[in-house]
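Excerpt of the complex: some chains, original placement.
Note that the chains are named A, B, C and D in the order they appear, and that numbering of residues resets to 1 at the start of each chain.
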């Protein structure tokens, strides 16, 4: 997530220099063809670039709107994971501890231990999900698991889903040992279902390639429009048509690239959803609720420019 | 789902060659009429193609937006089926197995068997639903059913719905034999209702023809605009008006075809929702949770180009 | 719901002939006024029809988008009714029959009979709701009711709502006689609330007139634009301005009429939501679940052209 | 809610005569300035009104879309209130009456009376909410309350919220006296929460002023555009530029006013949500369910033109 209101020029150039060079080459070519080959024998009517503009307005609006929707849905899903993690922690802490103070019949497993495990495992779930979505193969999630859990995960490819299974088993243990009743079970299981839903939504956004044809033809049509426009305005603007052609091309390419940067919100580029920062926020909140003494500090902006 | 960022030229040609030939014929005709018949006796004002552009901008935006909504809703519904299948498996596995370890009064049916049946039948449900949506008449869903189930399905035309009935009956058996209590029943039945809803949503998208008039008039208006535009620019662009007319026509036809390829997301064309891949993902997840030794490999991209 | 990808020309003409004649009359009038009365003493600048185009682009986009939303919401609500009807049938069949096999204390009413009544009454509800929405005053819904029910409905104007009351009473009977427990009651009553919501949503769509001013001014502005445009292009296009004026008018009128055909999705016109077909689908599904021997055939397309 | 497909000309004039006069004055002024002061020494380029058109297209689309959303949300919320009122009545009638037939231990309060009170108080709630939203200060809601209720409301400023408190107290009484069990309590309390949500949504729509800047600048920019356009076309259209300027201004002002009429859907203007009619519909439905002999007739259209 970019946080500085002004982009550095270096960033703009870094993103667009390649396309800029190609555009200048294309505009120069179009200028030369129009001036030395065609020599005004034919003229491209002004309605042609205008109709291209209409089509591109559709493509650019479409791509950017859908990209933003994906990005915002991704952000919303992780906002939901934050909320549900807090509710999970709050409910586990309160509703199992309190029950423990009342004398319960069977307590083979120390209730607080089990509750603590379930709360820490939730942090592990968030780390594992983040790692899966970003393809980082990070093992950070192990830090919040005990050895039994680590061993149980060996045979699974989908770590976050496997962690939810473990949560479910412990939830059943809480219930079998009468540490929670059916009503609390309903409440906590509902949260597990919501975690599963959020996980699936993230996978859907990550794994669904945005329809390729829209992006492909947007690019193609921008290139054609630049050439057509440059040839159209040579007569009026002379050699400046190269610059003007590039300028319009720059505008449309930048708009297109804006959309692309939001399209895959878990990619780890500077515009993506700041999972590092979100997960850290939950960690801080949860560890404070556990009255932990070792609370990590919030994620700092990289380069003062963006948060990952 | 197309996965390569660049379309092969062969694919573009394969999709558009027919319409391209017709457009060239039409533009040539319009050029000949304007040049040899009309001979400048009348002139088509530039505002006419511009107003056509306005109308087409609406049609194309409308069709594509609604098509994308159908496609994305279809993808979202199947994302929900993935999540609910995982929750179903997790809940059945945990909440019925755990209860079994506690000594239960009556156990006419081995609990694990029943649970296993219900989990496998869920995979069958996904296969049957996929086959119905794609009209493939595939019998893959039989692989996860025992003989009793296979026999029970004979008289039904709507197989996925019939499978949900069987799930419901086994759920009632679990409850009658006290293997689950009312709270777990609520949880599991809620998932059955969600499966039923997702199934119905897929049927709705599949069976609701996109309003025919929008597609029909989009096509008609593109053709008329090409003719009108070509005639309009003959004076300025001469014989090149044929090429320019085709170019604008190509842009609008391609945009229209983009929308069409998303409109029926269960069709089995390369741009559709990748049901094969989604169902396989669930299979892998579920079979790992069952600790099965025979886990299928993920679906490979056809031709390195798209996933079905 | 229209199902043929191509409209018959006869249908297009049938829908538009009246407006076509008026447009030709108007364009001819505008041509005559411009040619013989005004005689070029004033000229309408091209920016006037262009600004009209901007305003009409808004109106047409707005009307069509909202009309499509109404149509799609109507379709979605009925999709929900289909799903809930299946869940209702499945739940009633499974959860009350199964309880019956266990020995229950009091059984003043044969459980199967009552369950069967509740399932059949649900089909009656769908028929009654369809008849209300289409204003057909059809009595088809009576076929699925026993005499007691038919008598109970005499004093009600809102038949579908009254049928839900009867369902509720029988649900209470099931519970009073201990045939279902509180958890199943929750499940079934939740479905009744959903039926009530869906019914209310249909009434909302049917009874809420689309804001009249939008439709009125769209019509008015199309007519004015045609006149203004025709006068604007007379100089350039001569007598052909009549044809071109009509052509643009045709485009905008057709687009407007497209929206109108979706605006009242329960009207019974060929573009409406195919209630007949949807209700029949549920009937077939439910009667198969009841193992009925008399299963009706699906609704056929009228004229091979559309489904009601 | 306007119900006649054609607006009366008198209504159009009544709404726009003031703005029409101002526009004619402005256009005349612009014509005089251009003709006698500027005298063609400068010329306003055609791109200026065109760019104004672009900006206004945004403003008008934005305002109208958001206004329609507010209006449709308001209508949807009241649709929900209708459905929930029916469910409330159905549930109270069935689930408390039926329980009463079974012999209950304690019955300090006659069950039917209490149920009847709760059903009638719901009608009171709808009347009170309507009166609050429309600022009519009507006392109609008193008709459905007994004296104890009327007295209890004296100290409250928010009458609808206070009525929900009374419903909640009676619900608790039903439960304390074992007339309903926990499952029915859940069902009924869920409806109370929904009533509270719907009430709050209405207040949100009513109390949230649409961002003033959008409306203000839309007005300002329309006025400027009219002046600029008129001056731009004087050369081509002569004195007719006054009429054409007014015509375009009329189009944009009318579109803007269309949006304004939907923006505050509880205002009581002819385009607003027809609360009188909706509340009356619920009254009729509920009183029929209570088998009342005095059933009011539906609300008639005022002037045959609109329903309030």
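Note that in this section a contact is a pair of C-beta atoms (placed from the backbone, for glycine too) under 8 Å apart; a residue touches a chain by one contact, two chains touch by 3 or more.
Because the structure is predicted, anything quoted here is derived from the model rather than measured.
Depicted are 4 of the identical subunits; the complete assembly encoded in this structure file consists of 5 such copies.
In this section, only the chains that are shown with their structure count from here on.
Grouping of the remaining chains in the absence of chain C, by touch: A, B | D. Contact with chain A and chain C alike is made by B. At the chain A-chain B interface, residue numbers used by both copies make up under half of all numbers present, so the two copies contact each other through mostly different positions. When the CA atoms of chain C are superposed on chain D, the rotation angle comes to 70 degrees (nearest 5).
The most distant chain from chain B is D, comparing centres defined as mean Cα coordinates. The distance from the centre of chain B to the centre of chain C, each centre being the mean of the chain's C-alpha atoms, comes to 24 Å.
With each centre defined as the average position of its C-alpha atoms, the distance from chain B to chain D rounds to 38 Å.
In chain B, the residues touching two or more other chains are 50, 54, 57, 61, 182-183, 186.
If each chain is drawn as a node and touching chains are joined, the picture is a simple open line. A list of each chain pair in contact follows: A-B, B-C, C-D.
Of all the residues in chain C, the ones that touch chain D in their complex are 42-45, 47-48, 50-52, 54-55, 57-59, 61-62, 66, 155-158, 161-162, 164-165, 168-169, 171-173, 176, 182-183, 185-186, 189, 192-193, 196-197, 199-201, 203-204, 208-209, 211-217, 221, 224, 228.
Listing the residues of chain C that touch chain B in their complex gives 1-7, 46, 49-50, 53-54, 56-57, 60-61, 64-65, 68, 71, 75-76, 79-80, 82-83, 86-87, 90-91, 93-95, 98-99, 101-102, 181-184, 186-187, 229, 232-233, 236-238, 240, 244, 247-248, 251-252, 254-255, 258, 261-262, 271, 284-285, 288-289, 291.
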